[in-house]
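Apart from one protein chain that is not included, each protein chain of the complex appears where it belongs.
Each chain carries a letter (A and B) given by its place in the written order, and its residues are counted from 1.
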Amino acid sequence: MSEGVSEHGAHVGEAKPLEDHLIKEETTHSPYALPGDAELHEELDKTWSPAKGPFRWFMQIDHHILGKRFIVTAFVWFGLGGILAALMRLQLSRPDNTFLSADQYNQIFTMHGVTMMFLFAVPIMEAVAVYMIPLLCGSRALAFPRLTAYSYYMFLFGGILLYVAFFLNTGPDTGWFTYPPLANPEFAPGKRVDIWAQLVNFTEISAIAVAIELIVTILKQRAPGMSVNRIPLYVWSMLITSFMIVFAMPAVMTSSLYLASDRLVGTHFFNPAEGGDPLLWQHLFWFFGHPEVYIIFIPALGMVSQIVTAFCRRPVFGYTAMVLSQVATGFIGFGLWVHHMFATGIPQLGSSYFTAASMLIAIPSGIQIFCWIATIWMGKPIYKPPFLFVLGFIAIFVLGGLTGVMLASIPLDLQVHDTMFVVAHLHYVLIGGAVFPLFGVLYYWFPKITGRMQNDTAGYVSFALMFIGFNLTFFPMHKLGLIGMTRRIYTYHPETGWGPLNSLASIGAAVLGLGVIVYILNGLISWKKGAIAGANPFDGPTLEWATSSPPPHYNFIHMPVVSGHEPLWHAPEHAPVVTGLSTKDKEVLITRTFDAEPDHRYTYPKPTPWPFLAAVSTGIMFVGTIFTPWAFAIGLPIAAVVVICWFWPTTPEKEGEATEEKSVSEREAVA
Amino acid sequence: MRGIQSALEPAGAQAEQIARLWDVFLITATVVWLLVMLFTIAALLRRRPEIVPNATSPRVRNAVVAATGLTVLTLFALLTASIFTTRGIASVPDRAIQIAVTGKQWWWHVEYDDRDKSKRFTTANELTIPVGVPVTVHLRSADVIHSFWVPSLHGKRDMIPGKPPSTFTFQADKPGVYRGQCAEFCGYQHANMAFWVTALPWPEYARWVEASRQPSRIPSTHTQRKGQEVFMNSPCPLCHTIQGTPANGKTGPDLTHFASRRSIAAGTFPNRRGFLAGWILDAQHMKPGSQMPSITLDQGDLEPLIAYLESLK
Partner (left out) sequence: MTPQRRAGFSPPIHGRGGLKPALRLALVALVLLSCEREERRFREMPSAAGRRNAERLVSLVPGPVTPDVKVDNPYGYNAYAISEGKRLFTWYNCQGCHANGGGGMGPPLMDERWRYGSDPEQIFATIMEGRPNGMPSFQRKIPEYQAWQLVAYVQSLSGNVPKDAAGGRQDNMQVRKQEQALPDLEPEREPAPVQ
């Protein structure tokens, strides 16, 4: 019956069909529950309750609330970026089309790239992690909750800045990568590129802040017993991604700082006549830009592992190989950037090292694919929409990865660089490799986040439309690139012969768009009207399923003690827990890094408006810097004052103090 | 025009080598993808007597290891093929025709070099090369980054301002007309920055070079003479050069042998009088943002001006 969770570690046998676990009322007995939990729940609920009052929207620091805001906001930018893509496809559907002018098209393709790369792809991965990582780690909260709020507001303000500018005809128009000298003040008059430079500040500060929170949470706030060799694969992927963010983002912030400085103050970083170099930009930008795509892709690898585990009813094959492959991908990803610059005339020998590295990185990705196939081979697949999205991922991403190996080869790259072939490749790896797993995992975790189930039929339909539409849109672009169609062109002549494939791609884009709309509508409607979900409707193995759907604000009443990487499949009916955390203060258990032994307790702060005010003051500073360098000189001290108020120390009993190392009791649950 | 801007229809030695490498990569990638899909489908469809949740199977582990090993070997083979081709297409011949191409927003300034300075000449937006003879282009940019690309003949090379000219060599092995296009986003009219490469057998090429070295033809009819007068009195000489006349502007394309070109405005329009008239009177409508201004002419000046320009063969 409903206590099927206990069957999985102990018995060999047929997996239970999932339907048994879809319960309408709460009758699941969590293995980590103890008698007397009801009163504890009352107290904890009060202690961990979100902000109340008229200004509560500005004061929230709860990771569930912020995670949902992050996800919703990122999807708003995704929708806008998708509309921009639709406009582009409309313009290119026929030769010599006059739907968009050259200037409009240039702004639109730049905005599409900037939106998807800076405002959607990285933030959505971080957003899902902000919500899910504490749950997967068995912790009460995400580290540094006020910083999480600050990073959300920075992300929001950056997006608003970009789109307000776009609607005022001031959207950036020199490509998402903004190459000088085209982006230099001589060739890009006005403030369009300055908007880009400041947007980068907003989004990268937001990304780095969340990355730091994730690193600390994953290393120091795991459930007792979750040693490094028991960390779920998605948590590993977010750890690696966060380290990559911390090392890669500063490069683009540096380059955008140099560009903003050139434009505002008259420096010569990218002015060859005065000793600067346009190639400096390319190196700095792509040193960020290549790891950026792995930052987008590696969380998706973790998501695929979660889905494959749950829907093949067995752990992913080759845990160690999977972890090491992700780590290797993260490291090697920093050594590939010059493959974006093969056509610039840099020496052959050096470039060839980057060819080798770019091919090398296919190996760890390949190992992961083989391990997943092995998992499917040895498991029993359940064909729910998340699993279909994973199958779509395998088909699309492997193809994208193979075209990536083609692009790694210098002679081939010299022909197809900056053509539609690259557009095809990047969408295969980003949509296939990141968006499909994202959509699958959002379907999988939707019950946990909202407490309701999504509609399966709509899920199947959206998958089918997306898969077919995607391939119809982007597969022809491989051919288009090979027959000479370059990127970033607002029109083309009928004599080139590119018309039919472009029309096909535009039709495919409509189908893809429809699929995305169905998926999003499924989400929105199910949020209000879906079937109520129980704690573990898909019989998932990891800790997030050990609490209610949606989880209470404090996640877990007692800290679960784990003994494997699929805790809920191994846990006995009454599993050990760690008790003793305060119910009066927001106490979180901090554990040791490698073995996750309980170490000490830390009290987290109450809701506060200071992160919002800090974001407003830094936001005003950055927006002012678009127009005058004095904004930076005046804004920085003001922002400093706000941050000082934020961190103003309070008396010991209140927030922000580590208590002494008290012993925490770890007892077997009373039978 | 199909197939003349295609990497899949090579007409030169270097493009041929790249196309062959492409075939190798394409076949390998197709086989790999099909194998992955095959195993995935097999994994989905296989009959399962029972599942053992935490089982490890030595057979499966060996299969994964073998697949990894095969991946490494395949990548190594592809890497080797790639490096050999890289070296193959980069070989520099002893003698080659030297052409300096400068990318400007949004057209191509072309100068044929020669050790004898008096034999050098300038044209725009078109290259004519002999069949079977290597051509070395020296690439510069006058403003932003452009990229010189003729897919039928070779890969592309970026033209980066502030750097010494970037050189590479290609050759056409078949007579024909090939189209090239700027391949690095360079501003409003990046889409309309194309150029033509005409490959001629050597004798015809030599004749073409001789003709290009001559100054412009003297207008022979009354209308053409009037047109020349209109040209000189209009803004035209401020930007354009016509060898043999006082027009000596350096910022726009050289018009000395304009009538022999296939296209106007860097491959944007065919070189026919209707397009030419539109280009002169309202360039900003035909190629908005380009640096050719819209010129106001008096009534009755357009026809002679076009007649004159059409005489500049």
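Heads up, the rule we're going with is that a residue touches a chain if its C-beta (ideal position, glycine included) is under 8 Å from a C-beta of that chain, and two chains touch if they have at least 3 such contacts.
Values in this document were obtained by computation on a predicted structure and should not be read as measured data.
The chain not shown here is touched by just one of A:266, A:350 or A:649, and that residue is A:266.
For the options A:79, A:95, A:185 or A:250, the residue in contact with the chain missing from this view is A:185. What chain A contributes to its contact with the hidden chain is residues 26, 28-30, 32-33, 37-38, 41, 45, 49-50, 56-58, 60, 64-65, 68-69, 72, 103, 164-165, 168-170, 181, 184-187, 189-192, 262-268, 271-274, 451, 535, 547-548, 550-553, 557, 627-628. For chain B, the residues touching the absent chain in the complete assembly are 143, 161-162, 188, 233-235, 238-239, 251, 282, 284-285, 288-289, 291, 293-296.
As a working rule, only the chains that are shown with their structure count from here on.
In whole angstrom, the spacing between the mean C-alpha positions of chain A and chain B is 39.
Residues 1-3, 5-8, 15, 17-18, 21-22, 25-26, 29, 32-33, 36-37, 39-40, 42-44, 46, 48, 50-57, 60-61, 63-64, 67-68, 71-72, 75, 78-79, 81-83, 85-87, 89-90, 105, 143-145, 147, 149, 151, 154-158, 160-163, 166, 179, 181-192, 288-289 of chain B touch chain A in their complex.
On chain A, the positions that touch chain B within their shared complex are 8-9, 12-15, 101-103, 106, 174-175, 179, 181-182, 187, 271-273, 276-279, 313-315, 317-318, 321, 343-345, 348, 351-352, 355-356, 359-360, 362-363, 366-367, 369-371, 373-374, 376-381, 391, 394-395, 398-399, 402-403, 405-406, 408-419, 482-484, 486-493, 495-497, 569.
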